[in-house]
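Every protein chain except one is present and positioned as in the full complex.
What follows is subunit A.
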Amino acid sequence: MSDGRLSPDPGPSPRTGPGPGTDPGPGPGPASSAPPDPAVPRGPVAAGATPPGTTLSLKSRVAVAVAAVVLVGGAVVLATALAYGRHAAREAYDRLLVGAASDIAESITIRDGTPEVDMPVSAFELLSLARKDRIAYRVIDRAGRTLTGDAAAPAPETLRDLSLYSGAFGDEPARYAAVVRRFAERGYSGPVQIIVGHTLRARQELARDIAQNALAVLGAAGAAIALFASLAVASAMRPLTDIGAALARRDPTDLTPLRAPAPREIAALRDALNAFMARLDRQLRANRDLISNAAHQLRTPLAAIRVQLEAAADDPDPARKEALLTRVHERSRAYGRLLDQLLSQGMVLHRADAIAKERMDLRDAALEIYEQSDIEVFATGLRLRLDLPDDPVTVEGDLLSLTEAGKNLLTNALRHGTPPIALGVARTGGEARLWVRDAGPGPAPGVLKRIGDRFARDGLSRDGGAPGGVPHTSSSAAGRSEGSGSMASDAVEPKVGGSTDRVSPTAASPDGACPADAPPCGATPGGAPRGGGAPQTTGAAMGGGLGLSIAQTVADNHGGRLSHGTDAAGFEIAMILPVAPA
């Protein structure tokens, strides 16, 4: 976690309390730019220990759903089929019974006042259609006597032209039809009732047949549904498997987006994956840049420290030795500041993606910058004006990043600008401005333009940081205290790599320990005050560029921009952010 190491001045802060006040809770530090905090267990380790669980496979889910549909649907269809089968069988065989009874009725004649039955063959042919069933028939005259047939066959309870009813045939259930034929002849006037019945085996068989067929059809349909469902699932899942396979096949460093076309539902997943990888890629790239940048930037002041130390060790003159050691001391302080800025650059890059923006008052950011730069302002002995409007200036932002950016702009002004220095917030139309002003003419135009170009491109200075030197061409630099001399020397030497000249062997030369092209720096060593008026060494100059880069990164990340301009009153640099909608 590096959140605590934000101050551009690594020097110990005076005792004002436990830390920069409004630092929000435990925000994650830049993943790779900060050394791991031993007290804090790192997430990935814990998360990697147990693989995430697997839930029921999609195929099984579909299978369960299809099985449920087939089972419930099947039960309903089966019940319907059985009922229908029974109904159909009853209808068919009842007609048979009625037909046979009618045949018999037709064949009855009255002879001598007595009904006579001449059993027709057709009736038995009809009844023989139910082959396994036993048949009973009975003909009853008007007096209720059985004229012919089986007297055990039950008669209907009421006398109607046609009755269909269930009864017993011995100990078997049976179905009977009763038909009444009415005679009005001389010898016989009244009804003759013909009863025909049979057992139920054929009916049951028919019902069973119908049900069985229905069941067979149902089974076939179920199988077909299952087959098609499984095919559909397999085809629906294929794009997912494809994406998985494509990811597995990939080179571990390949974070380019997946290009394979996919159905709409899965395209959402693919796009989310792509967005995730893009974010990862951005962070990886930023971290890579940061590391190479850091290595590069830190090597230069380290080289200076080393040669100056060696020179000091060899120098027989105590006064020059003392001067060299003082320079080394200042260098190492600048080195610390640079390190802090690199960490802070890493932090803002990390937070750009990792931290959600929230509505905040930009005035709070200005105040926080003011609070955190307290020590530095105090050390420089400069007057700082804080210019805040009476009404809130609301933006969507990350307080920590905005503070970091503003602090770096302010630090640049304090180190390189001409007093008076002012920090403020303003709102013009739909834009919020967090600005820093000083009375100087600002950096050389070419330098700023290069910075703008460079940082507009990728937000990071890639090489030794020389162009980031943001040396102010202040002719009024003479008005500044110690150190401004060499600041001017940086300014007149804007060429890339110019700052590294300090590391050249001339720096180690016994006289002056100064590059020949920077005459005024000889004045620096003796009275360099602590903190304030720090000599504008390579580290500090580079820090200025890095500071701008931090501000640029934060502005970009907030959908804003960095703007600068010079007028009669001096130089102003501002972060311009969109005002949050009300």
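Rule of thumb we're sticking to: contacts are C-beta pairs under 8 Å (C-beta built on N, C-alpha and C of every residue); 3 or more make two chains touch, one makes a residue touch a chain; residues count from 1.
Just so it is clear, contacts and distances are computed from a predicted model.
For the omitted chain of this complex, the UniProt record lists the protein as "Response regulator transcription factor", which is one of "Response regulator transcription factor", "Imidazole glycerol phosphate synthase subunit HisF", "B12-binding domain-containing radical SAM protein" or "Tricarboxylate transporter". Although one chain is not drawn, the whole complex shows that of A:V62, A:I355, A:I369 or A:L382 it is A:L382 that touches it.
Set against the missing chain, the residues A:D112, A:D251, A:D390 or A:D567 yield one that touches it, A:D390.
Of A:D103, A:D289, A:D364 or A:D398, it is A:D364 that touches the chain left out of the display. Where subunit A meets the missing chain, the touching residues are 1-5, 10-23, 25-26, 29, 34-35, 37-39, 332, 336, 361, 363-364, 367, 370-371, 374, 377-378, 381-390, 420, 422, 530.
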